[in-house]
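One protein chain is absent from this view; the other protein chains keep their places.
What follows is subunit A.
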Amino acid sequence: MILWILIAAMTAAAALSILVPLAHTRAEEPAEDVQTADEAVYRQQLEEVERDLDRGLIDPAAAEAARTEIARRLLAAHERGQNGRKSAESKSSLRTAQVIAVAVLPMFALGLYLFLGAPGMPDQPLSARMTAPAEDQSVDVLVARVEKHLAENPEDGQGWVVVAPVYMQLGKPEQAAQAYANAIRLLGRRDDWEANLGEALTVANDGIVNVAAREAFERAIALEPEAIKPRFFLALALGQEGKTEAAIAAWQDLLEGADPREAWVASAVSSLERLGGTVPEMGDGLRGPDQEQMAAASQMMPEDRQQMIEGMVAGLDARLKSDGGSADEWAQLMRAQVVLGNEDAAREAFELAQAAFEGDEEALASINDAAREFGIIKSN
């Protein structure tokens, strides 16, 4: 509102700068006439010569010469002045000028401004952006605020705890690792921070568990021996180090009795199978992603999501191939492979399913329907 009042005031002042001189009636004495202006200049020059002569700045001869020169010009100016002019004021041009000032100027300026400007947008100086309510702000702003706070108070451990997972989400594992390390240094050890520190270090290292990460996981296990995350990464580390036997044992130990709905299970299963181990008995549960997993997947970065889905599909694939499953599960695998663009794998699944349900007309029919629906076989 204040903006519009000020805009109106500025416009009014601009219009007045035109209207006021237009309203003035013509000066009574035509002393401002062009030619007399010239003459005035020359008369002033004459006076100046007299003054210089009085002060002894020029000698009488020079003064005489200057006077002659000026007088010559003055005469010429006077002659020109004889055919003087009269101000020709026309009513119509006056009207036009007034209309321009009152109507055209504000409309033009306002129209152009509305086209170019952003009248609704408030100023956003640094100080205002830093103190605005958190819910109005983007993650970047919030992170910057926390960073600024931490730059000023680097000993605030809670701040590091808050910012660390955000860094992880933003794909900045190095900063996340640093933040977890700071939190642990300031607030003492906690198994989940240690595990997250290890995870951040691993992600920062392109998925290879290095010594620092392994130490972090080991510290986490020392605090909480049943924690899943550190055990998962340690098993992964064993596999990466080529200790196949130990790795298989670690994976089997981890998967023993695990809830298959857990997000990590599929990838653990596929890792185990890649090493050639057998998947142990797991707890019961629906096969396939549950609500939580779907929600987790939808929040993930696209690459991560892709990776998670691939992990789950690989898990399903391995299980159906080794243990078999229902017709619907085979159909689910076919669909997943098609969605992932693995045409060959989808066809393979289709053939395996056909082989598995040989003789079961009902199951074969539903598998054929599914295959037709997913475009694996031609729909004739």
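Things to note:
The rule is short, and it goes like this: contacts are C-beta pairs under 8 Å (C-beta built on N, C-alpha and C of every residue); 3 or more make two chains touch, one makes a residue touch a chain; residues count from 1.
Here is the rule we go by: contacts and distances are computed from a predicted model.
Between the names "Pyruvate ferredoxin oxidoreductase", "Anaerobic sulfite reductase subunit A", "histidine kinase" or "Cytochrome c-type biogenesis protein CcmF", the one given in UniProt for the chain missing from this structure view is "Cytochrome c-type biogenesis protein CcmF". Residues 2-3, 6-7, 10-11, 13-14, 17-18, 20-22, 24, 26-27, 32-34, 37-38, 40-42, 44-45, 48-49, 52, 55-57, 61-62, 64-66, 68-70, 73, 77, 85-90, 93-94, 97, 100-101, 105, 108-109, 112-113, 116-119, 121-127, 129, 138, 140-141, 144 are the ones on subunit A that touch the missing chain.
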